[in-house]
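In this view, the complex is presented without one of its protein chains, the others remaining in place.
Which chain is which? They are A, B and C, in the order written, and residues in each are numbered from 1.
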Amino acid sequence: MDVNMKVNLSGVVLDNPIIPASGTFGFGEEFKDLYDLNILGSISFKGTTREPRFGNPTPRIAECPSGLLNSVGLQNPGIDAVINEEIPKLCKYFHKPLIANISGFSIDDYAYACEKIDKVEQVGIIEVNVSCPNVKHGGMSFGTNPESAAEVTKAVKAVTTKPVYIKLSPNVTDIASIAKACEEAGADGFTLINTLLGMRIDIKTRKPVLANAMGGLSGPAVFPVALRMVYQVYKAVSVPIIGMGGISSAADVIEMMMAGASAVQIGSANLVDPFICKTIIEELPKKMRELGIKSLSELKPTF
Amino acid sequence: MDVNMKVNLSGVVLDNPIIPASGTFGFGEEFKDLYDLNILGSISFKGTTREPRFGNPTPRIAECPSGLLNSVGLQNPGIDAVINEEIPKLCKYFHKPLIANISGFSIDDYAYACEKIDKVEQVGIIEVNVSCPNVKHGGMSFGTNPESAAEVTKAVKAVTTKPVYIKLSPNVTDIASIAKACEEAGADGFTLINTLLGMRIDIKTRKPVLANAMGGLSGPAVFPVALRMVYQVYKAVSVPIIGMGGISSAADVIEMMMAGASAVQIGSANLVDPFICKTIIEELPKKMRELGIKSLSELKPTF
Amino acid sequence: MRQLIFEVNNIRPIADKVFELILLGDTSDIIRPGQFVNIRVDGKYLRRPISVCDWDEDSLTLIFKVFGEGTEIMSRLQKGDKIDILSGLGNGFTVTDSKKALLVGGGVGVPPLYALAKKLIEQGVKPVVILGFASSKDVFYKNEFESLGLKTYVATVDGSEGTKGFVTDSIKENNLQCDYFYACGPMPMLKALCLELECPGQLSLEERMGCGFGACMGCSIITAKGSKRVCHDGPVFYKEDLLWT
Partner (left out) sequence: MRQLIFEVNNIRPIADKVFELILLGDTSDIIRPGQFVNIRVDGKYLRRPISVCDWDEDSLTLIFKVFGEGTEIMSRLQKGDKIDILSGLGNGFTVTDSKKALLVGGGVGVPPLYALAKKLIEQGVKPVVILGFASSKDVFYKNEFESLGLKTYVATVDGSEGTKGFVTDSIKENNLQCDYFYACGPMPMLKALCLELECPGQLSLEERMGCGFGACMGCSIITAKGSKRVCHDGPVFYKEDLLWT
């Protein structure tokens, strides 16, 4: 059986739905020697802000059952360095449209960075992160109510020409209403989920493991929550969804697409198995044949 | 070193903080032959409603990484049968104050059942579940906004004399504000977390694994989220908290108490290891000595 | 019920993706055919319920099919490996003295019928056995039942062995009569048997389980006698108590 892995995100056609998730793949540098990056559907690069950021104090990582907490806090060299240095470097090895992950601390920040990144030819989709739980002001708070999420969407849409995907926070009561508000404000698609806010305490020192006390939970532990939210958003909106949260196998990819995702991102799994994206891309056709799936782009909830 | 495991929940003193969680221990029947139930701090019995309920169609259980989904949907014989049959049976084997877990579909339901259970001598604490994700009307929706949660609290407090603990939902943007509203409405304490709404799809049949599509995620996967929420509620209120969500070891108990819990409940772990509560109660003194903890009731966040 | 450690004595494939697993350990909690054990599998959260196929004082035979990840991991067990099981779960079959008994098994519903057949023989009953599978590559334990001296029929859906069709087709084709039946297999098979066989019988059901010992209400069904837990009040139910919708 011939299988077709191509998927379409607002006109940007990917060879396959596998995209390394922002923050777990840097700017591709560490992976380019491991395998040919061009096997990937796309790459969502490390969350970028107007100004350079070091991020939060260390420790920034804590082990959890089937996952980890991180409180990196958007460490990045700033939008100008990303455009002038990181993207050109990455594009020596990767020749497909990129997903540009952008964060901010004010509506103005978002608009500023998105307007700049919109001019970069290699960028296919702008992913607006209104859901980072690891920054004090802005970040997640924009993503936790429909009005502010819609406001960010509108401001970014006003200054960009490329498809704008809003990256949603799972730390909310009603993710569908937030997605709907963003869709009305012009969002071309959604990426979800970002990390679930969590905490660990070191019982020997009686202090939180993370210097920042709380951090974002990711990895297989969050997969059922991510799947549920993708399904809820799928039911609420009519634009494409990039699903993520704990995906670690070809079966997980298919399950996520059956919940309503048009493509997926792989995050934490890259950290513990640097070859996971390659493995999944190789396994997908086999799994598709096993399940009688001819074309990934046909998958959607049938319930 | 002599260690003290006693804890105090609104005047109800428990020999130790270990309480099997509602819905994972039935009415004690299946465990009474495994070990002497009186080693437990208390028992929170299966969620009870005004009328008998069969609950949702099966399958009601789905495997997840480090946890499970359930969509049992409050199967119980109704408040009258619980008072007249289940509690008397349980009290043949268990001679300590019970925690009565009560659910409803209207404010009136809650008040009705709580008023009845308040008269039962063996009940030490009434645990009001405003967070069941597995029932269509009522259930979790009462627990997802401060006003309705406070309204339930007020109604129950008006008809009861025993300490009332509100069992909170983790499926919310801001759990602290809901806890605060309930505290103002008279809540004597809180139990958290109930399950996180999740979903799994069977990729062979392309249908959700659960007949009800979505269910509640519990088990070690949710531990970091539970710990964070216990800490957030601890910072927001001044009444005791019973912490739960993924606890599976004496170390987890101590970590949860360091986050602000005065006692803990053990849920899913009972299902995969029926002796877990006994094991934890035996391990706790050793762990306390190892960490130099003299009295569990002294533990609280030191950050 | 007890939580026990058993040691793998032998594991071997006996049909396509089907393995026979022989465990050594304390079997004293198993008292009736049709009971099951609940097995902890490395890397999985929930245990996996598997019927007891046969047992003696210190050994236990299980037969399982690789279905998903849990049974896949189990299929890689090796002699000497230790596994953690909850033993002696469920009610099991009640042996009756009906003389013209049928034993009807479908797929991985076949295993519990083996120990049941031995018990019936002990009681002087020689049941007729009908085993249903998808295809000849899936057939197992036909010889074992025949070695007990029992007449054993096979049905396969694709007709590659025995009667083409379901166990009910085999019953018709061979004009088998009975005054009682014992069955275990997929729900559609059990339903067809209940509707097509006029005599009374006992049926072992399957349901997704949280605990396997009655604590979580994950496996409840509604019966003529009210709600029952498959793991604890079953898995074996009397035909007359089952409600088919």
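Going forward, a contact is a pair of C-beta atoms (placed from the backbone, for glycine too) under 8 Å apart; a residue touches a chain by one contact, two chains touch by 3 or more.
Note that the structure is a prediction, hence the values are computed from the model and not measured.
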| item | value |
| --- | --- |
| Given A:R60, A:K116 or A:R228, the one touching the chain that is not displayed | A:R60 |
| Candidate in contact with the missing chain, chosen from A:M5, A:L68, A:I166 or A:I280 | A:L68 |
| Which residue of A:G41, A:G219 or A:P240 touches the chain not shown here | A:G219 |
| Residue ranges of chain A at the interface with the undisplayed chain | 23-26, 29-31, 33-34, 46, 54-55, 58-68, 70, 72, 75, 209, 219-220, 268, 270-275 |
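Please note the rule applied: only the chains that are shown with their structure count from here on.
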| item | value |
| --- | --- |
| Remotest chain, chain A as reference, centres from CA atoms | C |
| Centre-most chain [mean C-alpha coordinates] | B |
| Rounded Å distance between chain A and chain C, as computed from the means of their C-alpha atoms | 46 |
| Approximate Å spacing (C-alpha centroids) for the pair chain B, chain C | 36 |
| Chain A, residues touching no fewer than two other chains | none |
